[in-house]
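All protein chains but one are shown at their positions in the complex.
Chains: A, B and C, in written order; residue numbering restarts at 1 for each.
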Amino acid sequence: MHFNLPLFPEQASTIAGQVDAFYLFLVLITTFFSLLIALLILFFIIRYRRRPDHEAEQIHGSTLLEIVWTAIPLGITLCIFVWGAVLYYRIENPPTNALEIYGVGKQWMWKFQHPGGQREINTLHVPTGRPVKVTLISQDVIHDFFVPAFRVKQDVLPNRYVYSWFEATKPGSYHLFCSQYCGTNHSAMIGHVIAMKPEDYAEWLASGKAEGSLSSMGEKLFQEFGCTTCHRPDSGARGPNLQGLYGRPVRLSDNRVVVADDNYIRESILNPNAKVVQGFQPIMPTFQGVVSEEGLIQITEYIKHMGTQESEPINNRSTPTQLRDNEVPMIQQELQQGGQPAPSGKKP
Amino acid sequence: MAEHSHPGPKLYFIIFFTLAFFTCATWAIAFVDLGILNPIVALAIACTKAVLVILFFMHVRYSDTLTKITITCGFFWLLILITLSLSDYLSRTLFTT
Amino acid sequence: MSTATTTITPVMPAKHYLNDNYGIRSWLLTKDHKRIALLYLGSITFFFFMGGLFAALIRLELLTPAGDLFTSDTYNKLFSMHGINMVFFFLVPSIPATLGNFVLPIMLGAKDLAFPKINLLSWYIYIGAAFFSLAVMVSGGVDTGWTFYTPLSSGFLRTHVALMAVGIIFAGFSSIFTGLNFIVTVHRMRAPGLTWGRLPLFVWSNYATSLIMVLATPVLAITLILLAMERTFHIGVFDPRYGGDPVLFQHMFWFYSHPAVYIMILPGMGVISELITCFSRKRVFGYSFVAFSSIAIAVFGFLVWAHHMFVAGISQYSAMVFSLLSMAVAIPSAVKVFNWTATMYKGTVSLETPMLYALGFIGLFTIGGLTGVMLAALGMDVHLHDTYFVIAHFHYVMVGGMVSAYLGGLHFWWPKMTGRMYPEAPAKLAAIITFIGFNLTFFPQFILGYLGMPRRYHAYPEEFQVLNVLSSAGASVLAVAFVLPAIYFLWSLKYGQIAGDNPWKATGLEWQTSSPPPTHNFHEVPVVTAPPYNYGSDQEVTVVH
Partner (left out) sequence: MSTSQTTTTEHHPALAHQFDSMAQQQGASTFGMWVFLLTEIMMFGGLFAAYLIYRIKYYDAFVAGSTSISVSWGFANTLVLIASSFTMAMAVWSAHKGKRGPLVGFLIGTMILGAVFLGIKGKEYYDKYDECHIPGHVIGKGFNAWGGCSVNNPGLGNIADEIQQHAREAGVSVPEASAMQTARQTEIFFSFYFLMTGLHAFHMIIGMGLMTWLLLRSRRGDFGPQYYTPIELGGLYWHFVDIVWIYLFPLLYLISRHKGAI
């Protein structure tokens, strides 16, 4: 049992400083009001203690005072809300140039996959100085990706991808906890996030044995499951062409427009006729139970790289939050032509 | 609560036939293609039938305001559950991360 | 007191509800709200000590970083049992079913609650559900935590989750019947002259609690029914393997469970309003504001549930909506705390045991409430959710707040319930030990929480050990402090000094009748003329017959 009593976990990410500042502000407010109430009570106990000659003065109350101590707490809580919401928005929305790493939570272990194909169990090597976006999914129950030193936490759901991002600032090894109760060895589902200087990270990537990048393994699966029979770039293909699909808006058969992000690709593989692309028939069978979680990740990674040369895993476009500006006119122009189903095979 | 006036059998007959009529109406309308309006019309008819049963069969029309407040509270709290949980489900695509 | 107090030695009334008739049948088939309150008092205390036992075992395990006292399965069952026992079988029913059942009808000047048979049925359902759950715990228990999150609880565990769900559903029915009884009694059976503006604040807060009980508990019942159905018939309501959505379970669970925390704290606030006014001999400051803040807490409590789910995968938009609403729900509690403090201004404060508990409540509830606002702030919750910070927060509100108020109320109305006074010195000692033990147990957990120690961890990293040892030490002090009242209360039944009708010289109808009160509470129907907490006037509140 060693005796250093830290009050704060290490500040090892860009957001950690801002979260600690917010925490100090909140602790100050809590101590101020608690002390105010405690001192008032102490004072009243002594000043107005029960004495034979002392008579209580009946005061009904004062509406002014009531308004004051309703308005001031309301004002303070609204400030707390705004500061909290701004911080939350920064924590929840990754920058577009983040390094993509995939994480799979499984009952009582963490499995991470880097774009280059390196795999890790219960450890995650990340470069400092660059935003890292971890795309997380669970294979069974709800887990939670929690790195106290980075001040990030995100529940990992079994039925859809969730994201968490951070930018490590200090190299070192930090705790990784699962903070959503997930069964017997919930407290053993821990690991370490090892932040390294960029050059050490590149060296670690190179040294790590990787039988090929994620997208190359994804391509193998793509062939293996016969996806190419329908998804071919030529016009006669029966399935929508996936070249450069990732991150772009897609028009569906019921005229809705959705962004082709990770969840869209995953859902289209597992439940194809949930979102059928306009101009195509819902003939794709489901691959539920055929493709593993890792397989889905590899295929998604491959689809992300389809539009570009395969040679080097470039930093792909992360999902834009809105329609890209150059997309919108194209779709509006389509709308004027009237919504009749386009002849099959036309690229959406 | 003083003896509240009681609706007679004649009124009950009228209410019964209106309810039966509305049931036939909701069934018939269901087979007409109104697009998005279909569920709305079906729910509107169901609500009118429910209000009819509450007001006349359950004598709420003749009872005091406390009972009326209780019923409206019931449906209002149900709305809180539905709208606030829908506020999550429908807005999941607003900020796609 | 300016009136000449002729010191007559109080004597126990010859005929009262305890010696009205004897025998097991007179207790087990009683329809008297006072006897049902005592039945509840006994069963509540038993299950409080059951929950406390589990808590002690948890704290013992957490003395060492490695999980070396129990296997992790047993530890998971321990914290689940601690949660279920405390929440459903102690915190939700305690003040409404014991103090509320006993005192509310007398405060209203009624002979009994509106539906005595349903009141007895409520106790039987409670006892049935509680012992059924105890049997389930003994024969294997559940290791899902008191929150039963799916898909873990509905697909991945081999423990008795469905049986425990049935037990909790019936505990919910018992809570609904108590709430229903209170609402009808407050509306329909007030004494002549007792308008809404003259109701004691204890009645106001129990009325608001009953609104929540009636409106929220059914949603918990249906959620647990769906969970039990999914486990037994493998249908896909919450389990993604069959197409369900686990976040929907969290929505429906917390729709009940957040208002449930207001079910737990509101009656405590009612007790505090009674204690502060009585021991400062002063009218409450801003009566209508304190009364309506109870109703405001009950109503706003329903709009904020998803602040338990900020990192659970709900959309950012709805997270911001719920965070804003959660800020609004904190305001009525702040108003109440300020009004209590203002009540003591220019009063004559005497520090008997109930007042010690009341002052402890105000201090600890303020810290609990403000840390709640910290957790409701979005930016903070991302780091603090599911850590020991959350555990410290809700224990500050539940143990520091609710249990102190419960013990304060118990000491305050003990003379009325039994006709005998508790011994003052050991009671004050117990109150102080409780305060110290409580703070030693839970304040370190705030620091542990910010350091990032997750909840429900059987083993934890090395650097958290010092604070955990402090917390476990505090837990042992707290355990002793909770046992003391049980001892001297039982002792006072036989040797306690005879209390007389109004030992505290308090206003309120319950002090106008004898203690212990007759079976029908009043010999004549009382007529209320004065406003509540009418302490200043020279003559006592005259009861016009």
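Note that a contact is a pair of C-beta atoms (placed from the backbone, for glycine too) under 8 Å apart; a residue touches a chain by one contact, two chains touch by 3 or more.
None of these values were measured; they are calculated from a predicted model.
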Open item on the list: Based on the whole assembly, the unshown chain contacts which displayed chains?
Closed with: A, B, C
Task: Options A:Leu24, A:Leu42, A:Ile121 or A:Ile283, residue touching the unrepresented chain - done: A:Ile283
Open item on the list: If the hidden chain were put back, which residues of chain C would touch it?
Closed with: 110-116, 176, 180-181, 183-185, 187-190, 192-195, 214-219, 221-223, 225-226, 229, 232-237, 242-245, 248, 252, 255, 520, 525
Task: Absent chain, residues of chain B that touch it - done: 1-2, 6-9, 12-13, 15-16, 19-20, 23, 26-27, 30-35, 38-39, 42-43, 45-46, 49-50, 53-54, 56-58, 63-64, 66-67, 70-71, 73-75, 77-78, 81-82, 85-86, 89
Open item on the list: Using the document's contact rule, name the residues of chain A that touch the chain not shown here.
Closed with: 271-273, 281-286
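Definition applied: only the chains that are shown with their structure count from here on.
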TODO: Find the chain most remote from chain B, comparing centres computed as mean CA coordinates.
DONE: A
- [ ] Can you check how far apart chain A and chain B are, centre to centre, with Cα atoms defining each centre and the answer in Å?
- [x] 41
Task: Whole-Å gap separating chain B and chain C, where each centre is the average of the chain's CA atoms - done: 37
Task: chain C residues counted as touching two or more neighbouring chains - done: 247, 316
Task: Multi-partner residues of chain A (at least 2 other chains) - done: 92-93
Open item on the list: So in the complex, the part of chain B that touches chain C is made up of which residues?
Closed with: 66, 73-74, 77, 80-81, 84-85, 87-88, 91-92, 94-95
Task: Interfacial residue positions of chain C with respect to chain A in the complex - done: 2, 67, 72-73, 76, 143-145, 147, 149, 151-152, 155-157, 240-241, 245-247, 280-287, 289, 310-313, 316, 319-320, 323-324, 327-328, 330-331, 334-335, 337-339, 341-342, 344-351, 359, 362-363, 366-367, 370-371, 373-374, 376-383, 385-387, 447, 450-452, 454-463, 465-467, 469, 535-536
Task: Residues on chain C engaged by chain B in the complex (per definition of touch) - done: 187, 215, 219, 247-248, 251-252, 255, 302-303, 305-306, 314-318, 321-322
